[in-house]
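One protein chain omitted, others in place.
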Amino acid sequence: MTAPAEELCALTLRQAGERMAAGAVSSLELLEASLARIERLDPALGAFLAVAGERAREKAREADGRRARGERRSVLDGVPLAVKDLFLTRGFPTTAGSRVLEGYRPPYDAAAVERLEAAGAVLVGKLNMDEFAMGSSNENSGYKLCHNPWDLSRTPGGSSGGSAAAVAARLVYGTLGTDTGGSIREPASFCGVVGVKPSYGRVSRYGVVAFASSLDQVGPIARTVEDAALLLATIAGHDPRDSTSSTRPVDDYLLALAGGARGLRIGVPREWLSGGVDPGTLAAVRAALDTYERLGATLLDISLPHSRFGVAAYYLIAPAEASSNLARYDGVRFGLRAPGHGLKEMYGETRDQGFGAEVKRRIMLGTYALSAGYYDAYYLRAQKVRTLVRRDLDEAFERCDVVAGPVAPGVAFKLGEKIEDPLQMYLADVFTITANLAALPALSVPCGQDARTGLPVGLQLLGRPFDEATLLRAARALERETGAFPAPPEPS
Amino acid sequence: MPLSEFEMVIGLEVHAELLTRSKIFCSCSTAFGGAPNDHTCPVCLGLPGSLPVLNERVVEMAVTVGLALGCHIRPRSVFARKNYFYPDLPKGYQISQYELPICLGGQVPFTVDGAEKVVRLTRIHMEEDAGKNVHGVSADGASGVDLNRAGVPLLEIVSEPDLRSADEAVEYLRSLRAILMALSVCDGNMQEGSIRADANVSVRRRGSERLGTRCEIKNMNSFRFLKAAIEYEARRQVEVLTGGGQVEQETRLFDPDRGETRSMRSKEEAHDYRYFPEPDLPPVVVPPALIERLAAALPELPRARSQRYQEELGLSPYDAGVLVSDARVATFFDRALSAYGAGPEAAKKVANWVNGEVARLANESAAVPGQWKLTPEKLAAVLRLVDAGTIGGPGAKKVLEEVFRSGADPAILVMEKGLAQVSDEGAIEAAVDRVLSRSPAEVERHRSGKKNLTGFFVGQVMKDLGGKGNPAVVNALIRKKLGGG
Partner (left out) sequence: MSLSLEEVRRIASLARLKLSPEEEERFALQLSAILGYVEELRALDVSGVEPMTHALSAGEAPPVRADEERPGLGAPLAVAAAPEREGTYFKVPRIIE
């Protein structure tokens, strides 16, 4: 490919938007550069499940038309983006990474997709993911593996693996993922990009295929904190079609970015840094905390005594809700139907053929946790533990503004390394799960590279309810100090 | 007989479709009928990514019913998912209420065999209706699923097992239906399934305090079927017990063609609904201000209205009861009465016509009171024509039928169709003379004691007058002429 195209792909979202506004590049040029790069790199990467070339070109031309008439809608107008295949896109295949929805064309768009398109964004395609968002490695995709752009033999993380890989590999300028137990933050950490899980209720879940209704949240993945803030500002806000959507006004995230870290009180949970974390990851996290201190922030030792029970609580609550949310995939009204059976067999056969092993496992787990005689001991108890986890954080936030720690116990692991042992995979969610259970905002910002492997390490920041602004401000302060995180080495 | 050693114990779960314009969790129309799946959207179709949004009118109606029935209204209630698989249940779960329903307690008064009874309620909750499975939609015997009804709001009203006979169950349901219609929350149309009842039936030896094993008979939408089903089921259970067996707890369906109940699901199908609070909907909050507003707006309920009719208008309990069984009819009666007159005599007259001829015409036409072409004022006009002697009973019926059909003005109708009866004494006397003079034998027999021949003469005179003789005048003149004898 010609150098200029590669240069275009290396821009941040903000830079791409500004160049278009200045007339230096058209949306169509940006798009063609993206599409060419996707064609070249994605066969090895596996980030995309579907590319909407023609549809995107049409949108790009429309954006260029608006620009020519002086009718630009936003900084995002004309910028190529992509979304996790969990978001419904009207008339365009939406699979949730599952065979049960192979070829499914929904009759409506997700709210977040509507908002991006209303801002003028050009959606390039749908991104690979763990089936129904269940997984931490993208290895549960019903279609194909996704690879980490830093090392193709490793996982990009999950469940929003494709969303993180596509941004890290500079295939598009930003993506949307979802985070139920860490599915934005962990891939962002593994791929060296920024990923934000907003507070529960900050972004509408309308049109997002549901996994665990009380935990799912939509969020941006981007190269820089500012890009992530731009995307979040576009999708956040009340939606009357989602009864769990918050009516709280949306803060000015961009304004908050410049705040700096001076005076920030950062709580560091002692349980999170006391073993169980790879040395390389721990070192990078500690280095970031040292940087914050140099910038004038105060580090405080806090305790989250119940956070270690979070995995157990999560792996009862999420599968329980999922077992109910996935009952609609029955072959009756849409999606896969196993042919040639009576009604009773149709259900079992359809779901057997349509669902992969992890999905089946979680449906079984969730069904068990809700079933008669077990509800109190499992589901109900887990919901009470959830309250305890939240209380720990409420107490912590009386003394600090953000809570900081690792995103994951290590860097991106090798494909195939953990897939045989589901429980091992689950345990790695220990740090991210806390924010989902507590319904709090959290993000991952790259903070260094693992000394041994050179792989990216992310720092996790958690905030008060609806205080994404402080999180973004803190993340930006770190990023400004350490410099933008590098792109992975270009494949030959 | 063994049957009399046992008593039956019945509780009813009544599902009432609410008269909202849109469904409980989406804005699709609740209108009955329409092409299959025409009134659907991603939410009621259970498409991926869809989310429920509560219709505020459903809460208002639930609170209204709760207030009318003396329930405790929970300030905070919670929706829950009831999980099971069935083609007419698009999400694979029904959004209902489980541990924390909107209303608790309450009672429903009704009358059976002249005695007044009260049945306690356990609870009332809100939920969504399922769609419809239609059998044999294609030549290969496949079934079809129509989700127009999926998401229609329902109130489930659960009674304590206080009912002791099929007749009580029927009268309870009638009373409840009348109340729901009086509150304008349900149209009471049982053929269309606006009200459906499940009956929990068990039997026990008389004098026993313990409840027997119960069976649930599902989805009855007629009083006749309800009565037949309960009676059959009670007999069946008694037979099982007296035969030394045990009643199995199960769900049964009533087969109206055979007059029997039969088991609905296989025995292994244990109902583990795995209820849990609906995470997509926050708890329902009912503020005191809403309760006050709705309480102030409660209309007169059937029982109170019936009492008033009896006390103020002197109507019989029966007549009053029939009127209030449909609030719209009772309102029609009120308006007709105020257009016609006052006092017990007037009330009785109007009530007789409304409960009699008007009811008959209404049943035949299937039009609901709001749609009748016969207005209360026009009924009053007909009655005044009768009072004036312009038409007699049979004539009035003819006029009423025509007005019901076309909405024509009664007085004009009488004139145009020449329905006026002959009341003129002179004309009638002439007819009586003609009849008596050509029937000397009968006159003789009447004179010698066969007084029942009066009817014969009346008939003959009416024939002579083309059926239009004023019966009162005809009778009076015949007696006068035959007089002395």
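Which chain is which? They are A and B, in the order written, and residues in each are numbered from 1.
Following the convention adopted for this analysis, contacts are C-beta pairs under 8 Å (C-beta built on N, C-alpha and C of every residue); 3 or more make two chains touch, one makes a residue touch a chain.
Small disclaimer: the values here were computed from a predicted structure and weren't measured.
Enquirer: Quick one: which shown chains sit in contact with the chain that's not drawn?
Expert: For the complete complex, the undisplayed chain touches A, B.
Enquirer: Who touches the missing chain here, A:92, A:143 or A:426?
Expert: For the chain that is not drawn, the touching residue is A:426.
Enquirer: Among A:316, A:400 or A:430, single out the residue that touches the unshown chain.
Expert: In the complete complex, the chain left out is touched by residue A:316.
Enquirer: Of A:19, A:341 or A:480, which residue touches the hidden chain?
Expert: If we include the chain that is not displayed, A:341 is the one touching it.
Enquirer: Considering the complete complex, identify which of A:27, A:224, A:244 or A:307 is in touch with the unshown chain.
Expert: Touching the chain that is not displayed is residue A:244.
Enquirer: From the list A:44, A:68, A:118 or A:364, which touches the chain that is not on show?
Expert: Considering the complete complex, A:364 is the one touching the chain left out.
Enquirer: Would you write out the residues of chain B that touch the absent chain, in ascending order?
Expert: These residues of chain B touch the chain that is not shown: 20-22, 26-30, 35-42, 44-45, 53-59, 78, 85, 87, 133-135, 137-138, 141-147, 253, 264, 272, 274, 276-277, 279, 282-285.
Enquirer: I need the residue numbers on chain A that touch the omitted chain, in ascending order.
Expert: 104-107, 200-201, 214-215, 240, 243-248, 306, 309, 311-313, 315-316, 323, 327, 330-337, 341-343, 345-349, 351-352, 355, 357, 360-361, 363-365, 367-368, 371, 377-378, 380-388, 390, 422-423, 426, 437, 439, 465
Please note the rule applied: only the chains that are shown with their structure count from here on.
Enquirer: So what's the Cα centroid distance for chain A and chain B, whole Å?
Expert: Chain A and chain B have C-alpha centres separated by 56 Å.
Enquirer: Write out the stretch or stretches of chain A touching chain B in their complex.
Expert: Result: residues 87-88, 94, 96, 101, 104, 106-108, 110, 205-210, 213-214, 240-244, 320-321, 323-324, 326-328, 330, 332-334, 343, 347, 367, 370-372, 375, 379 of chain A touch chain B.
Enquirer: Which residues, counting only chain B, touch chain A once they are in their complex?
Expert: Those in contact with chain A are residues 42, 45-54, 81, 83, 85, 87, 90-93, 143, 145, 272, 274-276, 279-282.
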